[in-house]
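One protein chain omitted, others in place.
For reference, chains read A and B in written order, and residue numbers begin at 1 within each chain.
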Amino acid sequence: MENKLLKLSSSPHIRSGDSVTKVMWTVFLALLPALIWSYVIFGLMAVKLTVVCVLFAMVCEAVCLKVRKQPINSCWDGSAALTGLLVSFNVPPTIPLWMPMLGTALAIVIVKQCFGGLGCNIFNPALIGRAFLLASFPKHMTSWTLGAQFGGSVDAVSQATPLGLLKEGGQEALLQAFGSKGSMYLDLLFGYGRGAIGCVGEISAALLLLGGLFLLIRGIITWHIPISFLLTLAVVTFLFKGDPLFAILSGGAMLGAWFMATDMVTSPLTHKGQLIFGMGCGLLTFIIRRWGGYPEGVSYSILIMNAAVPLIDGLFANRVFGTGKK
Amino acid sequence: MKTILHYGLVLLIIAGVAGVGLSLVDRITKEPIKAAQNKRLEEGQKLAFPGASSFGELKTFETEGKAVSYYEVFDESQKVIGYELLYQVGGYQSQIKVLTGIEPDGKVVAIRVLEQAETPGLGAEVDALPSNQSLLCAFVSLFSPEPEKEESNIPWFQAQFSGKTPEDLVVVKAKDPKHITALSGATITSTAVTKAVKEPIELFLKAKAEGKL
Partner (left out) sequence: MSLFKEFLKGIWEKNPVLVLSLGLCPTLATSGSMKNAVGMGLSVIAVLTFSNIIISLIKGFVPSKIRIPCYIIVIAFLVTVVDMLIAGFAPELSKAIGLFIKLIVVNCIILGRAEAFAAKNNPLRAALDGLGMGIGFLIAISIIATIREVLGANKWFGLTVFPGWDPIGIMILPAGALLTFGLVMAVRNVLAQRRAK
């Protein structure tokens, strides 16, 4: 009896060349445009913030690996550095430096290493870092400033993000701040003018989209999570008489959908599961934005869906080869 | 059958002894408990209307489907100089019970948050005293027998309400002596307390105009 599918070839095997290191640095590359743009907008404070977070994440990783008696070299694989970068991307640029450092340490030590290190964490470490900071320092985590070119400065009275404007003043306040709908979309897309405000890494939707498409083309991620995430968010917003384009361009939607919800460790394995995961993220984001206490809900929605991943995986598990159909 | 009786008897004895014990303790503690409750209310009453000499019985009026309890406030010659309104509003995570002292025209004399269980460090700061004595100072003062300075026992957030008219009772985020400055990071609690002050005053004024008091 011959079964072609079970045939194994003898060596040499073709290796894909993919490794953790390569994947991580590709993601880094994809985040580079957004990173550079944040430096242009926020200047030195963004540089300090991102560099400190990345280095500190690697130090934490190295210490943890040492304590756990694992090869310390793995701290160079980029996963810790990426977590550090994403933490710094998810905080306002004006935050005192020790706070994101604390968030980074928590993300690496507790969320990642205590659960068993790379590949074993249940939740996205960077997002737990953000949630921790938001719960701990609500004042610092919600005081925003425009980029210096656009009339912002560190000492300026805190301004509202576009989502904050929508939450407090409604559609009118938004239009008043941006002038017109067209210029609002453009500003948000390119992180320019009144749109140059928010967390360090979420300023320009276009550059994040660019990075996301790069990951897609390189095959690091599939389209299922980001597209179902953004599409659900837009459709639900539209159904409840909101502005769908604004919903996906503002806040952390792009950053979350392309770079954080797609984290391989904390997202479902199958495509069907990924679609459900993305839809859940989009729906929860809308619910938190519309009815929640905070103007932005991307991070919480992804964390909640992270918790649901084992359940989703169980529902949509691939049939084990050789077992009967149900 | 015999076992059931045996078990029942044992339970009966234990429960009986416990019951008798409880009634004894209740007899001892009944008065102090009542006194403590009254004391807390009286302290609140005095803080919410400094300068009053006595308070009337608890009364209730109803307007627009909402019931408000209140006390009349008397001066030394038994003349009504104001009222104290008792009102409860849902805060961020608990019911906030506020006693508001007002003059007959609705101007706030002082308020006192009687009960709240908001987030410690954020909403619970409605009870935060203005003094910020540090551990170090407290430790030092243990060894220096100087008399301690008399400290204000009115939380700064609640002190803001004194002298405001109902129209002034608006929560703002930036410091503004004309309105109510929100506790940082606790806008919901600040708004709830303000509502617990403003709403009964408005109801009171309406009820007074309609002669329902």
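The working rule: contacts are C-beta pairs under 8 Å (C-beta built on N, C-alpha and C of every residue); 3 or more make two chains touch, one makes a residue touch a chain.
Given the structure is predicted, the values throughout are model-derived calculations rather than measurements.
Visitor: Of the chains that are displayed, which are in contact with the missing one across the whole complex?
Guide: Computed over the complete complex, the missing chain touches A, B.
Visitor: Return the single residue from B:25, B:67 or B:80 that touches the missing chain.
Guide: B:25
Visitor: Which is it among A:20, A:59, A:110 or A:235 that touches the chain not included here?
Guide: A:110
Visitor: Against the chain that's been left off, what residues of chain A make contact? List them.
Guide: Output for chain A: 96, 99, 102, 110, 132, 135-138, 140.
Visitor: Residue by residue, what part of chain B touches the chain that was omitted?
Guide: 3, 6-7, 10-11, 14-15, 18, 21-22, 25-26, 28-33, 36-37, 39-40, 119-122, 132-135, 138, 185
To be clear about the criterion, only the chains that are shown with their structure count from here on.
Visitor: If you average the CA atoms of chain A and of chain B, how many Å lie between those two points?
Guide: Each chain reduced to its C-alpha mean, chain A and chain B end up 45 Å apart.
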